[in-house]
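Written out below as structure tokens is the structure these notes cover.
Take a look at chain A:
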Amino acid sequence: MKFKPIMTAALVAGTALSALPAAAGPDAIKVGLLMDMTGNYSDVAGRGSVTAAEMAVEDFGGTVLGKPIEVVHADMQNKVDIATSIAREWFDVDAVDAIVDSNMSSAGLAVSEIAVEKDRLMIMNISGSPRFTNESCNPNTIHYVYDTYALATSTGKAVVRGGGDKWFFVTVDYTFGHDFQAQAEDAVASEGGETVGSVLVPLNASDYSSALIQAQSSDANVIAFATAGADTSNAIKQAAEFGIGQGDDRQLAGLLVYINEVDALGLETAQGMLLTSAFYWDLDEETRAFSERYMEKMGKMPNMSQAGVYSSTMHYLKAVEAAGTENYAEVMAKMKEMPINDFFVKDGYIREDGRMMRDMYLFRVKSPEESTGAWDYYEKVATIEAEDAFTPVSESRCYLLKEES
Partner candidate 1 sequence: MPKSAVPTWGERPMPDPVLSVTDLHAWYGESHVLHGVTLDLKEGETLAILGRNGAGKTSTLRAIMGVIPRRSGSVKIHGRETIRQKSHAIARLGLAYVPEERGIFASLTAQENLLLPPVISPGGLAIEEIYELFPNLAERRNSPGTRLSGGEQQMLAIARVLRAGGRTIFLDEPTEGLAPVIVERIAEVVAMLKTRGYSMLLVEQNLAFAQAVADRTCVMEHGHIIETFTAADADSHAASLQNHLGV
Partner candidate 2 sequence: MEIFGFPPQLILGQVLIGLINGSFYALLSLGLAIIFGLLRVINFAHGALYMMGAFAAWMTQAWLGLNFWAALVIAPLAVGLFGLVVERAFLRSIYHLDHLYGLLLTFGIALLIEGMYRYWFGAAGKPFTTPDVFRGIWDLGFVIVPKYRGFVVLASLVTCLAVWLLIERTRLGSYLRAATENPDLVSCFGINVSLLTASAYVLGAALAGLSGVLAAPIYQVTPLMGTNLIIVVFAVVVTGGMGSLSGAIITGYGMGVIEGLTKVFYPAASSVVIFVVMALMLLLRPAGLFGKEA
């Protein structure tokens, strides 16, 4: 007998805890975001991405097909099981129509499969795994902003074209890094450049001096970091310390760098680095107009994924309106049919595999002297055409493209 009350209490508590916040009526159009709100990725996505989605809904007018539009979000705490169980509840109980972003590629891929199962739509903005539009592609998923293939290829091609033809890679030692380097090497070779060396570094290694010394003793003129997040920040910071890329004839290239990381490093440290991004707030009038509105809400400028959340949400809502239904297949057809033109992307379109095709930009980080103020960080060096940047149809491993051809 004696454990019964405990168990009852535990289960009652469980009920209360897992109960969802009261949802609005079923006839609302709902978009959901599964974000890391408090963990490692909360800067590059998190609250900022949710805000961007909310801005899109507000700008759209708040209603579509006569129904109110609602944004829901959850803190997935970088756990796949939390992301997937919430996605299921959203689709089943809360009638969420589309999930417009999810942190972590593993969680995103799992959510994308649930979208297929539940006949809903999934748009990926933050993750860069090429799997979304290759092995794991499906008719329900759009990969909107970038992928690591595009970053590696764009950086590789544009930098070689600019004269940086001898590459040395500092690569994080697991699948992500190995693939990243291989893609960049291909791009470098395709433009006539060569890879003169590379070194593997463990994840979270914090000390890069050993790798940097090897890079320094090579005759490379480009030192590329096939790393992510804190690893990239540490590598760049220590490169500056070793005097690499500042005042010598070498250039640093970060293959995956968010503007938030440049902000955290400071221009003193990051100056001169080359990087590829799909977006920068200070490209033209339109980007500035959006970004300044965002800045007012968030206190910082949007990065490419956050701007992408706005743009993709907006595109989704327009497609719902055009399709006259929230049925995923018809909305998806409209999304793939309608060109995208807003501050984020010009003449963008969504390929059959779900890849949103857009131009990428190569930026150089300004020196403190060149910068005129907060967030004035990048100078555009080159534009890489969408077809040049993303996986060509011929190389795609997506069955949706195979059927067509």
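Basically, contacts are C-beta pairs under 8 Å (C-beta built on N, C-alpha and C of every residue); 3 or more make two chains touch, one makes a residue touch a chain; residues count from 1.
As a selection rule, all candidates are chains of the complex that A comes from, given by their letters.
Nothing here was measured: the structure is a model prediction, and the numbers come from that model.
S.K.: Taking the stated C-beta criterion, I'd like to know which one of 1 or 2 contacts chain A in the complex.
M.R.: Among 1 or 2, contact with chain A goes to 2.
S.K.: Considering the complex alone, what residue numbers of chain A touch candidate 2?
M.R.: Residues in contact with candidate 2: 38-44, 173, 199-207, 209-211, 213, 216, 230, 233-234, 237-238, 241-243, 258, 260-261, 263-266, 268-269.
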